[in-house]
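Only one protein chain is missing from this complex, and each of the others stays in its spot.
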Amino acid sequence: MPRLESQTVLDVVTHIQRRLDPTLSYRFACRVGMCGSCAMTVNGKARWTCRTHVSVVAGDGKLEIAPLHNLPVVKDLVTDMAPFFDKWAKAKGQFTGPDTRKDEFAPVKPESRQRKLVDEAIECIGCGVCYASCDVVTWRPDYLGPAALNRAWTLVNDVRDIEQRDRLAAVAGDAGCHACHTQMSCTQRCPKFLDPAKSIAGLKRLTMSAALKGEL
Amino acid sequence: MTTSASPRHAVTASPNLRLQVLLWAAHRISAVVLAICVFVHLAVIIYAVRGGLTAAEILGRTSGSIAWAVFYGLFVAAAAIHAPLGMRTVLSEHFNWRGRSLGIVTVLIGIGLAFFGWRAVYAVVGAGPA
Partner (left out) sequence: MRNDFRARGHSSYLAFMVQRVSGVALTLFLPLHFWALAQALEGEARLDQFLRWTEQPLVKIGEVILVLLLAAHMAAGLRLLALELLPLQDWHKGMLAAATAFSFAAGLAFLLNLI
């Protein structure tokens, strides 16, 4: 297929589907590096294809495109993201507050220590790249994974949330943060430069002290 | 939907989960103990191999010594906790091994290391004919 200047891997996939093989299935949406839908395995590494220049990854002209690892394949380059989001829920990755909209706003200072920790990790858009890159996810099918645990960490540090005890129980154990071996493939590959490994380390500290205090 | 009037019922972790976390903590705490012991051990080894190693040199140092008995006894205990828990993770991840049988093997490795380790400590600290 024609090689163009500034071509992205998504351009390549789109060209293949439009001109060479109309049966090819793949996912994309914004194509400008904001939504994370176009994540695939490119030359062995999980990437956003819309933000991956062919010239950067295929210097020798060889491009291998595959669906994201660690997820069931629906068809061709499309994976089933359900397990990824199911684990998000399992890690109690949702906010639960005590107030209703009739109550006053909860004041949270952005410079506070805990809010800074949340802000560092909150930008996750659930693209699945970290999850696909993690070997522990491959070795332990029940491991919650970096994204779910990272999100749990942002909620653990949210002073408004009232489900902290349940959340610590949800993220602890062999299927939770304690399975992480700090391989740091997640941090290495995150397209938003987040650090799930660091969030997971934070969860390890909190769950350990809770367990030692008999609060877990 | 909750209101600030009704208290939430907190769910505590299952005993199994608490055990997993405590085992992890034991692995880390034994690691700290081992780090200290290994540091001393490396220093001793590096010093002792100078000019060759003889039984007289080793036993001369350890024989009848309460200090070495306590040190090496603690060293063995920490290793007998740390190594089996590490092996448990390796076995479960690479061979997809879960459940009770893995737990039994873990404990057996620990018992084996403790027994042979303490026997070795006994051997060098003072037992048997000179």
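In order of appearance the chains are A and B, and numbering begins at 1 in each one.
By definition in this document, a residue touches a chain if its C-beta (ideal position, glycine included) is under 8 Å from a C-beta of that chain, and two chains touch if they have at least 3 such contacts.
Here the structure is a predicted model, which means the values were calculated and not measured.
Visitor: Given that one chain is not shown, which residue among A:Arg3, A:Arg19, A:Lys109 or A:Arg205 touches it?
Guide: A:Arg205
Visitor: Considering the complete complex, identify which of A:Asp76, A:Asp99 or A:Asp135 is in touch with the unshown chain.
Guide: A:Asp135
Visitor: Can you tell me which of A:His53, A:Lys109 or A:His181 touches the chain that was removed from the display?
Guide: Reading the full complex, the residue touching the unseen chain is A:His181.
Visitor: Given the full complex, what residues of subunit A touch the hidden partner chain?
Guide: 41, 43-46, 66-67, 69-70, 73, 132-133, 135, 138, 181-185, 187-189, 195, 197-198, 201-202, 204-205
Visitor: For subunit B, enumerate the residues touching the unshown chain of the complex.
Guide: Those residues of subunit B that touch the unshown chain are 28, 31-32, 34-35, 38-39, 42, 45-47, 49-50, 52-56, 58-59, 79, 83, 86-87, 90, 109, 112-113, 116-117, 119-120, 122-124, 127-130.
Just so we're on the same page, only the chains that are shown with their structure count from here on.
Visitor: Just give me the whole-number Å value for how far the CA centre of subunit A lies from that of subunit B.
Guide: So the centroids are 35 Å from each other.
Visitor: Please give the residue numbers of subunit B that touch subunit A in the complex, ascending.
Guide: It comes out as residues 1-4, 8, 10-13, 16-18, 20-22, 24-25, 28, 92-94, 96.
Visitor: Over in the complex, which subunit A residues touch subunit B? Could you list them?
Guide: 96, 98-100, 103, 136, 139-140, 162-163, 165-166, 168-169, 172-174, 178, 204, 207-208, 211-212, 216
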